[in-house]
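Apart from one protein chain that is not included, each protein chain of the complex appears where it belongs.
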Amino acid sequence: MGALLNQRFMTLAVLAVVIAVLPLVFPSSYYFRVASLVWVSALAAIGLNILMGQAGQVSLGHAAFFGIGAYAVAIGPTHLGIPPWAAILVGAVLSAVLAYLVGRPILRLKGHYLAIATLGLGVLIALVISTESGWTGGPDGMPVERLTLFGWRVSGSNTWYWVTGALLLIGTWIALNLDETPTGRAFRALHDSEVAAQVVGVDVARFKLQAFVIAAVYASIAGSALAFMNGFINPDQAGFLHSVELVTIVVLGGLGSIVGSIVGAAVLVTLPQALTIFHEYEHLLLGLIIIVSMIFMRNGIVPSLSGLFLRRARS
Amino acid sequence: MTSKTTLKFMLAAGALSVGMSHGALAQDTVKIGSVLSATGPASFLGEPEDKTLRMYVDKINAAGGVAGKKIELVIYDDGGDANKARTFATRLVEDDKVVAMVGGSTTGTTMAMIPVFEDAKIPFISLAGAIEVIDPVRKFVFKTPHTDKMACEKIFEDLKKRNLTKIGLISGTDGFGASMRAQCVKVAPNYGMEIVADENYGPRDSDMTAQLTKIKNTAGLQAVVNPGFGQGPAIVTRNYAQLGMSNVPFYQSHGVASKSFIDLAGAAAEGVRLPAAALLVGDKLPESDPQKKVVTEYKQAYESATKQPVSTFGGHAYDGLFILVEAMKRANSTDSAKIRDEIEKTKGFVGTGGIVNMSATDHLGLDLSAFRMLEIKGGDWNLVASGS
Partner (left out) sequence: MAEFLQFLISGLTVGAVYALVALGFTLIYNASGVVNFAQGEFVMLGGMVTVFASAAGVPLPLAAVVAVVAAVAVGLLLHRFAIEPARGASAVTLIIITIGASILLRGLAAIIFDKQFHKLPGFTGEAPIDVLGAAVQPQSFWVLGGTAVVVVALYVFLEHTLLGKAVLATAANRLAARLVGINTTTIMALAFGGSAAIGAIAGILVTPITLTNYDVGTLLALKGFAAAMLGGMGNPLGAVVGGLLLGLLEAFGAGYLSSTYKDAFAFLVILIVLFAAPQGLFGRRAVERV
């Protein structure tokens, strides 16, 4: 137990140091912007990883919750007069309630059937967002008021770097702790075998639902952060392709590995930026890199590399 | 320039660049940025824009550059994704340090990038259609394409002349279609138009007969308008003919203003009308038309360089680039603030889209006369004579 506690502390400490030190090597604000995007995507991915990696349930519509969080902070202050900071909570609560309500029937489904049901849910929500243009600005999106905290106007790439970095640290801390609670152990039991978990008395339906709600809240808060950071939001962020991107981050980084989700986000967010030098070959290379990494690191980047490292250390 | 002198010039330039430090070289170039949707669902906009910008920047540089400096063009592809566009905008401003930006293929990407350029006080000439880009006016944001509102007005003007007032709308649910539909609904009462049917289709739908059947069976229908861009309107047009609706006048928008629309829709396109820039009918313009020279030259240059038919979308990029370059010449400076002021003072600029007269309250500078009403006849664009 002591060792475990230690490992958790180390993970957080390393992450904090990375966040603190990176700006020293950043040549311009653009790098702050890209890094902030990594932190936001990582936050959403960590939530999804609790659902996918720990509880073993797939979601192909997770961007919908990201969209709800984003549009909550766009619509709340603009149309309803809710203060921006409170709109974040409204989004999170909305996402949690929605996840709770649809989670019960949806999570009875298994494997690919769960995938298509969550995909359908995501498509429905994205469609409502892009159609109800009186509220959401339609497919072209809408502007988002700046976040003000205690009279402090949060803006600029550099500021958002620290805000999103802090959010990621908190999200990581919660996820790491969850891992070691009875709930976390129940999640893992679910992942390994649902039937076995049920036999040993785990309330399968309840824990699946919990994981789904937690994942929805993570995505919602990440969505709110992105909307504030961009000062603008459009329905793409709630769409199917963004859902696929989130799943790709989780699997590429390593299913069940929290650090993996951060690494996965870093790879998938920075790769398109780095590949711009190849012009029209950009997409071809992106696809190729995804294929090759999944073939050679089939458990994801972090678990595969740490496995390799451990084997080396032992021999 | 003959090939021999070009060679000499290149050798000289090479020798110079070797001899100079990086800093000195940077002083001889000025960076112009662009973020375009060269791939993804709006690639039919971004691709010709991309080709146009690259081609003309090369030409400008070969002719000596602008304000004594060569232009260095930095283009990023956002794939139609607004969030990506936002990041590339930051990259242009913070990392590449561009002095101005010509780009933003869609309204969605443009709107996402506006805060970046407004904050950085760098002029941004957008290539997107919707009126919200320039209304309300933002200090550093300009645009070259006609607005969707103008397209609706031009169509309604034509309908009014023909004494047709009961119209059906079939709109794409993409940004372009949804925005133009909203504008048409808004200005319809000004022209005494009554919208009797209002249907939608997804941007990637492959069959619109269900929606058209509903419109067809609407009592009193006199004409149909299709706000949309991409391949959707081509399928709508084919389904329109398939259902035997050709006796009801059919209007497309400036969103289909490329030859590929006629190719894709085939015989079904006969008789379809649309408002579009003079670029499409360059060869049919009278010699006296002030735009004649510009549009025929651009068409020739584009088609010989790319082997693809010209579209008004590439024309928007041409207009944007040259409005910027002329502003830089007038300012004789590469200072963003000075360039912005000169862009706003653009007067009598003859572009592919029309004659541009900007002001502090108008960052587009085109009026309805910039739009020509065209009709497709014999597989080609034809000017509709005023009054018919």
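Here the chain labels run A and B in written order, and each chain numbers its own residues starting at 1.
Here, contacts are C-beta pairs under 8 Å (C-beta built on N, C-alpha and C of every residue); 3 or more make two chains touch, one makes a residue touch a chain.
Remember, predicted model here, so these are calculated numbers, not experimental data.
Q: Decide which residue listed in B:109, B:231 or B:291 touches the omitted chain of the complex.
A: The missing chain is touched by B:231.
Q: Among A:180, A:203 or A:280, which one touches the chain that has been omitted from the display?
A: Counting the whole complex, the residue in contact with the absent chain is A:280.
Q: Specify the residue from the set B:137, B:187, B:264 or B:350 that touches the hidden chain.
A: With B:137, B:187, B:264 or B:350 as choices, the missing chain is touched by B:264.
Q: Using the touch definition from the top, which of A:117, A:167 or A:216 touches the missing chain?
A: Here the residue in touch with the unshown chain is A:117.
Q: Out of A:11, A:28 or A:131, which touches the unshown chain?
A: A:131
Q: Sort through B:58, B:194 or B:207 and give me the one touching the missing partner chain.
A: Touches the omitted chain: B:207.
Q: To test your reading of the contact rule: which positions on chain A touch the chain that is missing from view?
A: 52, 58, 105-106, 108-113, 115-117, 119-121, 123-124, 127-128, 131, 193-196, 199, 240-241, 244, 247-248, 251-252, 255, 280-291, 294-295, 298-299
Q: What residue numbers in chain B mark contact with the hidden partner chain?
A: Residues touching the hidden chain, for chain B, are 38-41, 43-44, 47, 173, 199-202, 204, 206-207, 209-211, 213-214, 217, 230-231, 234-235, 241-244, 260, 263-264, 266-267, 308.
Going forward, only the chains that are shown with their structure count from here on.
Q: In whole angstrom, how far does the Cα centroid of chain A sit from the Cα centroid of chain B?
A: Measuring from centre to centre gives 36 Å for this pair.
Q: Inside the complex, what are the residues of chain A that reach chain B?
A: Contacts found on chain A: 27-31, 33-34, 37, 130-131, 133, 138-141, 143, 157, 226, 230-232, 234, 236-237, 272-273, 276, 279-280, 282-283.
Q: Quick one: in the complex, what on chain B touches chain A?
A: Result: residues 38-39, 76-77, 81-84, 86-87, 90-91, 93-95, 106-108, 111-112, 114-115, 130, 132, 173-175, 178-179, 182 of chain B touch chain A.
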